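The structure under discussion appears below in the form of C-alpha cells.
Only one protein chain is missing from this complex, and each of the others stays in its spot.
A, B and C label the chains in the order they appear, each numbered from 1.
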Amino acid sequence: MAEIGIGMLGYAFMGKAHSNAFHKLAYMTWPPPLVPNLVGIAGRNAEAVELAATRYGYEYATDDWETLVDDREIGLFDNGGPNSLHAEPTIRAAQAGKHVVCEKPLGRDADESYRIWQEVARTGVKHMCAFNYRFVPAVRLAREMIEAGELGEIRHFRCRYLQDWGDDPSLDTWRFSAEQAGGGAIGDLMSHVVDVARFLNGEISAVSGFAKTFIVGREVDDAAEAAVEFENGSVGTFESTRFAHGHRNALQWEINGTKGAIAFDMERFADLQVFRKGDDRVRGFTTVQVSEESHPFAQWWWPPGHVVGWGDTFVHELHHMLDAIANDKDVAPYAATFEDGYRCAEVCDAIARGGRQALSYRSL
Amino acid sequence: MAEIGIGMLGYAFMGKAHSNAFHKLAYMTWPPPLVPNLVGIAGRNAEAVELAATRYGYEYATDDWETLVDDREIGLFDNGGPNSLHAEPTIRAAQAGKHVVCEKPLGRDADESYRIWQEVARTGVKHMCAFNYRFVPAVRLAREMIEAGELGEIRHFRCRYLQDWGDDPSLDTWRFSAEQAGGGAIGDLMSHVVDVARFLNGEISAVSGFAKTFIVGREVDDAAEAAVEFENGSVGTFESTRFAHGHRNALQWEINGTKGAIAFDMERFADLQVFRKGDDRVRGFTTVQVSEESHPFAQWWWPPGHVVGWGDTFVHELHHMLDAIANDKDVAPYAATFEDGYRCAEVCDAIARGGRQALSYRSL
Amino acid sequence: MAEIGIGMLGYAFMGKAHSNAFHKLAYMTWPPPLVPNLVGIAGRNAEAVELAATRYGYEYATDDWETLVDDREIGLFDNGGPNSLHAEPTIRAAQAGKHVVCEKPLGRDADESYRIWQEVARTGVKHMCAFNYRFVPAVRLAREMIEAGELGEIRHFRCRYLQDWGDDPSLDTWRFSAEQAGGGAIGDLMSHVVDVARFLNGEISAVSGFAKTFIVGREVDDAAEAAVEFENGSVGTFESTRFAHGHRNALQWEINGTKGAIAFDMERFADLQVFRKGDDRVRGFTTVQVSEESHPFAQWWWPPGHVVGWGDTFVHELHHMLDAIANDKDVAPYAATFEDGYRCAEVCDAIARGGRQALSYRSL
Partner (left out) sequence: MAEIGIGMLGYAFMGKAHSNAFHKLAYMTWPPPLVPNLVGIAGRNAEAVELAATRYGYEYATDDWETLVDDREIGLFDNGGPNSLHAEPTIRAAQAGKHVVCEKPLGRDADESYRIWQEVARTGVKHMCAFNYRFVPAVRLAREMIEAGELGEIRHFRCRYLQDWGDDPSLDTWRFSAEQAGGGAIGDLMSHVVDVARFLNGEISAVSGFAKTFIVGREVDDAAEAAVEFENGSVGTFESTRFAHGHRNALQWEINGTKGAIAFDMERFADLQVFRKGDDRVRGFTTVQVSEESHPFAQWWWPPGHVVGWGDTFVHELHHMLDAIANDKDVAPYAATFEDGYRCAEVCDAIARGGRQALSYRSL
C-alpha cells in the first residue's frame, strides 16, 4: 500500500491526539487510503520532543520545524503547535509542496487567517483546518440529515461551548497570552461554535454580542456571548466560556427546523437527540446512540452499541485528509478547509469587537 | 377562618388555573391565611363566562368587568384577561381599594407597565404580577441556594423559553395582534425569561440582541435573541421563541457561579440540577427531585418522591398573595410586584428595539 | 347535576389524596359524571378526624366507621384505612348497598383478599381496588399502545418499586406490624408491581423468588425479589424494597415486544420512553411527555407541556369510579376491581413463600 510521510509540529495534547490517529487509521480504516509513515516530530523543548518521538514512533525529533519543511520524505505537514506558530510553518510547508493540516483556530485573527488561507491556496496543496468536532459521528449524522432536508426550513441554531478551567487568576499558559493565542475563549472555543454552526447551518449574516474578561489583567477574553442571524433566515445564540463551573468540556447545540430538530451535547458524546414532527402521540426527542452500521464511520469500528471515544474523531479526520490526498478529492465540505478557518475567524472577530454588525467575508 | 372575596377577570386558560388554585389552597395550605370566597367572574363571552361560574363555583358571572370593580364583597381582583385588558381594570380595581393580581406581561410595553405600576402603587393596595414560575418548587429552591451564597460569585446566567406552536401562518389569536398583545414571543415568553433571570441573578445592565418575525405579515415578533450583561458582572444569553419545533413548553436556564451551578428545564418540572465544586472524584450535576420535606412548599403536599404538577404553582403563588394580604407582608421578593412587571418590560423593550444598549430603569 | 354522597374511612395520607381528588374532579373533569358530596369521614383519632372534616369539608367526622355504613346519604364508601381495616368495613358497606373503593393491598393476604372479593361481588355493587398508578397518564398511554398491538408479541416485562425509608431499626409504624399490614414491602410495593404488570402484560404463570427481612426482629419483609413468567410467554424480574437508598419512590418498569418497547420511571412522572423498530438510522427511545391533547386524561387539564402531578392520578381514578356508577359501566379493565386485588395477592403470596411455583388463581 502507498505510504505518506508525516511531519508533526507539536508533541503535547494535539501531538498525542494526531499521532494516535495516524497509528490507528492504518489498521482501523481498512484499507487505509495511504499508510502514514511517521517521519519527524518538532517542538521547542528538545528533551520532550525526543521522548515523544520514541513514544509515538517518529523516525526523528527536532527542535527546529524548518527541518520538517525541508524533509523531502514528508508529504503531509501537520501543525499542532500554539496559535502563534500556525502561520509561518504552515505557509512554508505548503510552499515546499507538502499538504497541510493546521489546528484551529487557523490564525490569531481574521487577518492572519486570511493570509494563511491565501498563501496556502496559491500553492495548490490540500489544506485542512482541524475542526475535529465535524468528525464526531453524531455531528456528521446531523449534517447528513440536515443536508437531506429532514429538518425542513431551519428556524433556529443555538450553540455554546462551556468549560470551567479559566477561573483561577494564578493560572499561566500560552492560552492567556494575546501574542501567542490571539484570543481567549473566543479563539479556543467560540471558533468551534462558529465552525459547527457553519457546518450545520451555513453562513452567519450578522452578530450582536460582546466578549468578557473576568480576571483583572488577563490579556484575552474569558467568555463571549452573542445573538446571531444566519443567511438562511434562522436566528440563535452563541456562547463560549472558560468559566462555566460544572462543565469540563460541553459543546452543546440544537437546531430547529420546520420538520424536526436535532440536539447534541458533547457530555453525551455518543448520542444524538432527534425530533421529527408528525405523530403527536409518540412525540419527543429520540436518543440515538450513533453506532449503527448505517451511521457515519461505524463501518470501521464495532457492532452497534459499542461506542468510540473522543480521540477517535482524529482517526476520522486524518483518514479524510489522507483520502483527499490519495484520491485527489476536495477536503470540503465534510472537513474544514483554510477558507473555513478564515470565515470562522471573521465571525469570532466580529463578536470580539462587540455591538451589532453585519458580516461580509473576503474572497480568494 | 377569615375570608376574602375573589373577583376574577378571564375564564379561559388563566381563569381555570387561578380558580383551581383558590379551591385547592383552601385545604392544601392548611390553615390558609384567608379562605377565598369566589364571588364573581367576568369575561366578554356571556355564555362562556356563565358556564365558568357554574363550573368553578363563582356566585355570579358578568360580561362587564366594572361589576367586579364595584362589588364591595370582592377584596382581591385577579386579572387573567388578555394583555390589552390589563391596565384599566387593574388600575380601577386598585383605586376601588381592592388588592390586585395581574397576569404577565404587566402591560403591553414598558410605558404601559410603568403607568400601571405607578397608578396602583399610589393606592397602597398589595399588587402582584403573576410570574408563576417563581413558584415552581425547583426554582424557589434555586433562589434559596443562590441567596445563601452557595454558588459564590455568579459568572453566567443563560435562559431560553422554547415553544413550537407559532409556525403556522393560518393561526389567528389575540396573541398575534399588536393592539391586544403588545409583543409576541417577547411579551409572552421573554418576559418569563427576564423575570426568572432577575429573580435569580438580579438586574440586567445591558442587552445586545434583536427580535425576529418569521411569518410575513404577522404583527408581532416570533422569536428574540440576546446577549446580556448583569449588574453583578455576569454574562449570558436570552432567547424566546414560538418556533422551536420539538419543545412544547421548555423554560430552560442555567446559572454558573464560582462555587457551583444550578440548571433547570421545565420539561423535567420536578427536578433541579445542582453542581457543587469540591470533590473531583464525585463531580457532576446532581439531579434533585424537589419534593423533600425541607424543600419549598413541600410541607403542604405529599411525602418525598410524590411530585406536584404545573397547576400547583398557582396554589403556591396565590397562597403567597393571600398571606401578604392577611398578614400585611411585602409581596416581594418571592413574588413579582408591579415594579418587577415594569422592570421586566424595560428589558423586553430593549431587546425588541435591537442593537446594543445599556439599561436604566425609571423609579417610583 | 346528580350528586353522590361520599363516606371516607381514613384521614391521613390516603384520606388527603382522595379528598383532594373529590374536590378537583367536580370542576376539572367537566362535566363530572356525579358531583361528590363529602358527607362523612371516619378515623380512630377523634380529634384528628374532626380536623380533617373541617379541612376537607366533610359534613361530619366520626371515630366509628359503622356510622358511615349506616348513613343512607352515603352512596360511595371509600376505604383508605390501614390494611387490617380493609375487610370488615368494606364488606359491610357493600352489604349496605354502597359502592366501594378500597385502597391496596385489598387484604393482608390472598385468602383475605379472596374473601373480600367474594363477599362484595355477591352484593352487586361497583368495587374498585385503588391501584392509582393505572391512572398515571404515561401508564395509561402505555396500556393503550400495547392493547393496540404496537409492541407486537411481548418478550419481557421487568419492574421494580424502590423506596428507601425502611432502613432504620428504630422506626415504628403499623406498616411493620404483621397483624395490621399483612406484609411489608410485598404488600405495600410489590402489590403495585404485580398490578402494573398484570395491567400491561396479563397474568403471571409462575414465579421464582423470595422475601428478605434485613432488620432483625421486624415482623414483615423489607424487600422481595423474583424471576417471573407470564401466560403470554414473556419473562422478567420483579423487585420491591424499602431499602434502595437513593430512591424515594421509584416505580420503574420496561416492556419489550417484537415491534417496540416502552419504559417508565416514576422519578420522571410525566414521561414515557417509547422505542419502535423500523428506522435503524434514527433508532432509540423517544422521551414522550404525556400531555398532548390526544393523550389520556389530557382533555381535562392544560395545554401540551404543562404537566399534572402525582396527586392528580386520584382525580383520574375516582372520576373513573363515579363514571362507572353513574353510567353503570364496568370498572375493569382500566381500573382494578376486587378480583384484580385478589389476583395480585396470589402472586405476592407466592413470592413471599419463596422457591419456584406455578400460579393458579381461584375463581368467583
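Heads up, the rule we're going with is that a contact is a pair of C-beta atoms (placed from the backbone, for glycine too) under 8 Å apart; a residue touches a chain by one contact, two chains touch by 3 or more.
Please read these numbers as outputs of a predicted model, since none were measured by experiment.
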Full-complex touch with the removed chain, picking from A:97, A:152 or A:304, is A:304
Contact with the hidden chain, among A:208, A:273, A:291 or A:337, goes to A:291
Which of C:67, C:118, C:177 or C:208 touches the missing chain? It is C:208
For chain B, residues touching the missing partner are 141, 271, 274, 276, 280-289, 292-295
Residues on chain C facing the left-out chain by the touch rule are 155-156, 158, 160, 162, 164, 167, 208-210, 212, 214, 223, 225-229, 233, 235-239, 241, 243-247, 254, 256-261, 263, 275, 277, 284-285, 354-356
Even though one chain is not shown, chain A touches it at residues 13, 17, 19-20, 23-24, 27-28, 30, 55-57, 163, 247-250, 266-270, 289, 291, 301-312
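The criterion applied here is as follows: only the chains that are shown with their structure count from here on.
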The chain whose C-alpha centroid lies farthest from that of chain B is chain A
For the copies chain A and chain B, the interface residues, called same if over half of the numbers are used by both and different if under half, are same
Per the C-alpha centroid definition, the whole-Å distance linking chain B and chain C comes out as 36
Cα centre of chain A to Cα centre of chain C, whole Å, reads 54
Whole-angstrom distance, CA centroid of chain A to CA centroid of chain B, is 42
Note: chain C residues in touch with at least two other chains are 289
